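In this view, the complex is presented without one of its protein chains, the others remaining in place.
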Amino acid sequence: MKRTLPIVVVIVAVTVVLMFLGLTSVGRSGGTVGINSGGALPGFSSDTSTPEKALNNFLLDIQKRNWGQAFASTERTSDAINEQSFIQDWVGSSGGLRSFSALERFDTRPLHATDSEAQMRVRLHWTTPVGPVEDVRDFRMTHRNDGWKVIWNETPRPNVPAQIVPVNYLRWDLVTGNGGDEWGSHNVDAPHVRIVSMNAVDSAEGVVIMGEVVNEDTVPAFVNVNAILLDANGGTIDDESSFDKILHVLLPKQVSPYRVDFPHIGLNKVKNVRMDVKATLVPASSDPVIGVMNQKLETDAQGHPVLHGELMNESGETVNIPHVIASFYDNSGKVVWVSDGYVEKALLPQSTETFAVEIPQSLAGKVQNFHVVVNQYSLEKS
Amino acid sequence: MRTHIHIRTGCTAVLLALIFGALCFSVFAADSSPHVTLNVSKASPRQVEALTQNAILRDYKFAWASMGVALQTNSLSSVNGLFVGEAGAHLSAEVKNQQQNDVSSRYRNQSHKLEAVFYSPEGDIVELHDTAEYDFEILASSKSIHSEHAVVHYIVLMTPGADRWVVRHLQAVPQF
Partner (left out) sequence: MLILLGSIAMAQDAALHIPSGLVAGNAARIGTNGGGSATFYLVGPGVSIKRDVELGKEISVAAKDLQAAGRYVAVICSGNCTSQVFFVAPGKPVDLSFIVHPSRAPVAENDAISGVALTFDEFRNLVLVPSTLQFQWSAKGSSPMSRSSQTREGIAWFRTNSGKTAGPLQISAAIGNDVTTRRVVQQVASIPCNLRIKGQRTAKGILVETEPIRDCSGNPVPDGTVVTFTARGGDHTSSVDAPVKQDIARATILASGPVTISAASGVAMGNELRLGGME
């Protein structure tokens, strides 16, 4: 008994130290068989003898922002590609979401390899102001005399020609008034907003309440949808908000999907759902107008069903962080799912950017129609 | 053995303290919490919804409880935006003046029978008749100078605030 305790203490202490080292090691992700985690043990070598090692080194340089070293380890396919455009591709520009993001870790997996070329799939884990974002990219590698190199073929975005774009869409300003507190004299009603549909479903993560809301008023509204789950006795199980899964600023007659998530709650416990939509007056602008082009349901490289499309900025103002929210309908017009995703690159005036939002595999077959709206955040307006 | 006896004694003492505390709490709570009922059968032109009835009951009860504490302690910290407009102004002035004169008032054993007599078409104003019964005492320098069991009729106007119904007007009348 007297000897056991010190031994146990030593074992526990060693385990804690190892765990600490593991958690703090840069670039390391949870191990999965067949997938290399982005390891960052101090003193790593610049070995490029295999595609995995070469790609690992390349991504570590990206993570540490060693741009010169990273760029030097690539093979460019075009003279138009220079270090500046290479850096911009990784760090973003024009206040896009990538500009505020950091590469936290990455997982690589070989797709196929020969003696002279290889294809690797990388899952990049970004830390962003809107939460963790995952990006999957395929890298082609080629073997040269001095080792394997990453083929870099990302051509820079074409420059938008200088031009004058008139901005004459309507703006709304909010004037609070400076009169006294005379009861009834400051009567400006909150915007009239109505929930037009609601659907409650069970998902792998919990209960999801979704639907659509419309601004029936003639002024813009800042909208939030709340849902309260009630049990058979009328007691409250949980109370959640739509957070960013809604187009918060609704212009007159604009329709937005909404989604309220209740993690770890089963629908079988829910007897009733009470919905509440809060709308307040807010200054707003009709500009920018963003078109959503070439929307198509596809399967991505990983076999997941996605809605893919392009955002087109029809105005003269840069949209720094576009946020896509898509509602999916079945053949009876019922909303069966709402997905959202942030576009990492800024949407420049008169330009396009691609987007993709995932649909759960179980629902993909039911989707007959969809509607996409675009939330947008512009630094100039903050 | 000694340890065993000490533990039993300690547990018994804690249990007795808890029971005593619960009794005190229930007595105190019963004394300070007004009893409020609401009849909406005469409300017009709009019917008072069930959720609104519950909210008005809850908030009116809370308002009177807070007002009682405010006038007893001569502090407005308990009031928390429950009184606005003329009702709010009167309460603030009364607390301030009482404080200056070392006077306080107590409202005990409150019972309020509310009757809704008007509910606006948009649901933003409700007028109530309150037949209030309470033990009212005025103290000057902690000495009782007036004590009565009062039945008072109030005309009450309540309006919805950000997250509760608030008392906008509270006017005592000789009769309805």
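Read from first to last, the chains carry the letters A and B; within each, the first residue is number 1.
In this section, a contact is a pair of C-beta atoms (placed from the backbone, for glycine too) under 8 Å apart; a residue touches a chain by one contact, two chains touch by 3 or more.
It should be emphasised that the depicted structure is a prediction, and the values quoted were computed from it without experimental measurement.
Which of A:S85, A:S203, A:N226 or A:Q254 touches the hidden chain is settled by the complete complex: it is A:Q254.
Among A:E117, A:E216, A:D239 or A:E358, only A:E216 touches the chain left out of the display.
For chain A, the residues in touch with the chain missing from this view are 168-170, 172, 182-184, 187-189, 192, 196, 214-220, 251-255, 286, 289-297, 309-310, 312, 314, 370-373. Counting over the whole complex, chain B has residues 45, 85-86, 89-91, 93-94, 97-98, 100-103, 105, 117-118, 120-122, 124-125, 127, 136, 138, 140, 145-146, 148, 150, 152, 155, 157, 169-175 touching the chain that is not drawn.
Just so it is clear, only the chains that are shown with their structure count from here on.
Centroids of chain A and chain B (each the mean of its C-alpha atoms) stand 50 Å apart.
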